[in-house]
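Heads up, one of the protein chains got dropped from this complex, but the rest are sitting where they should.
Presenting chain A:
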Amino acid sequence: MALAAQKSDALEARIARLDRPTAGWTAKARADALARLSSMGLPGKRDEYWRYTDPAGLNLAEAAAAALFDAQGEAPPFDGIDRLKLVFVDGVFDPAASDDPALAGVEISLLSKTGGADLHWAQGLYGTLEAAGQSPVARPFAAMNTAFATEGVMIRATGRAAKPVSLIYLHKSETSDAILHHCIKVESGAELTLLENGPAAARFSKVMEVDVADGGRFHHVRTQGRDHERRAITHIFARLGRESLFKSFTLTANGRLTRNECVIDLTGADAVAHVAGAAVGDGDFHHDDTVFVTHGAERCESRQVFKKVLKNGATGVFQGKILVRPGAQKTDGYQISQSLLLDEDSQFLAKPELEIYADDVKCSHGSTSGAIDETALFYLRSRGVPESTAKSLLVLAFLAEALAEIEDEALAEDIRSRLEGWLSRHER
């Protein structure tokens, strides 16, 4: 029992400085989330889904300081893309730097502005998908986020959004600790592209609940800053209706600790969900992709494509699961996790799981780890390509399968050029 008391003390300390509104349309969801969190407690290294990632930095009562990063004039991501910008500085909305949130086919509101009201269209969504995603694996930081989020965007797409909505997270205070909670509803037949970029804060917790109705289409492309010292724990909870589409791609370039959890529930027949990630890490870098896809309806397709390039002691983690419920026949599930270890200090830890309760399904997963292919390198060099260029080429080729999951060409190109830039800066 001493242990239970210790656990509860640690949780008390962790949430002592956080503020939970007890009025307004999110109040009930927040109270429920706090109750969930109290019963779960904070995660520890002994928890099955934290065996490869030490949650200590996320459990601390105060965020460890992270030095501010100077991009040295480098253009920010998605610079040339026509988009609606919403800017958050250390988790606080910055109206002056943001565009007017008026966009054809989309309705946008802020948690901080509407939170006091008693009614909001997102009331049925806020905390709902997060709560559903707590079983069978507990996700305490997501519950903590629902209870204590200070800001977030509520986006409802009712038609085809005229341009992408772009969330920009700036980091300006060395010890900021930000908690954002977004709700996104893509109505039947509607389509929305959401972009995210930036380190956000010294410690960043983000939950995004995405409800895609029948025939809706949702695209998500994010970059999580580059070479920042931040720690981040992010969750995506998505529910997909019949014939809907969900595509998410994440580029992570360094960062002290990154844990991206993605929980997808395919509830309508013929839905498609693709989740992809490319991570490049150099030095003190720990990156964890934890993905849980549930097939609950017939003829759905899911793809998980995760690629990691690691060097100088960087660690990459992948925990992926495809769960096929009874009756989800004709499921097509695919999962690949691969790492390229550029030196002997780096490591890759993976747990790619399948759990299948239907017989007429096609599910496969693959996982590989190894160094750069010496014969391919030799071939390129024999053709006159300098060694560093040849290595970059091979690394990019390795990451290509993940990048191919970005449907929009311009966005894919933007990500590709960022990767090239990062690789050339991190040649040694």
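Please note the rule applied: a residue touches a chain if its C-beta (ideal position, glycine included) is under 8 Å from a C-beta of that chain, and two chains touch if they have at least 3 such contacts; residues count from 1.
To be clear about the criterion, contacts and distances are computed from a predicted model.
Only one chain is not pictured, and the protein name UniProt records for it, out of "PhnB protein", "2-hydroxyhepta-2,4-diene-1,7-dioate isomerase", "Fe-S cluster assembly protein SufB" or "ATP-binding cassette domain-containing protein", is "Fe-S cluster assembly protein SufB". Per the touch definition above, the residue from A:Ala65, A:Ala117, A:Ala162 or A:Ala371 contacting the chain not shown is A:Ala371. Touching the chain that is not shown, out of A:Glu62, A:Asp79 or A:Glu353: A:Glu353 (per the contact rule at the top). Along chain A, the points of touch with the absent chain fall at residues 48, 326-327, 329, 339, 341-344, 346-371.
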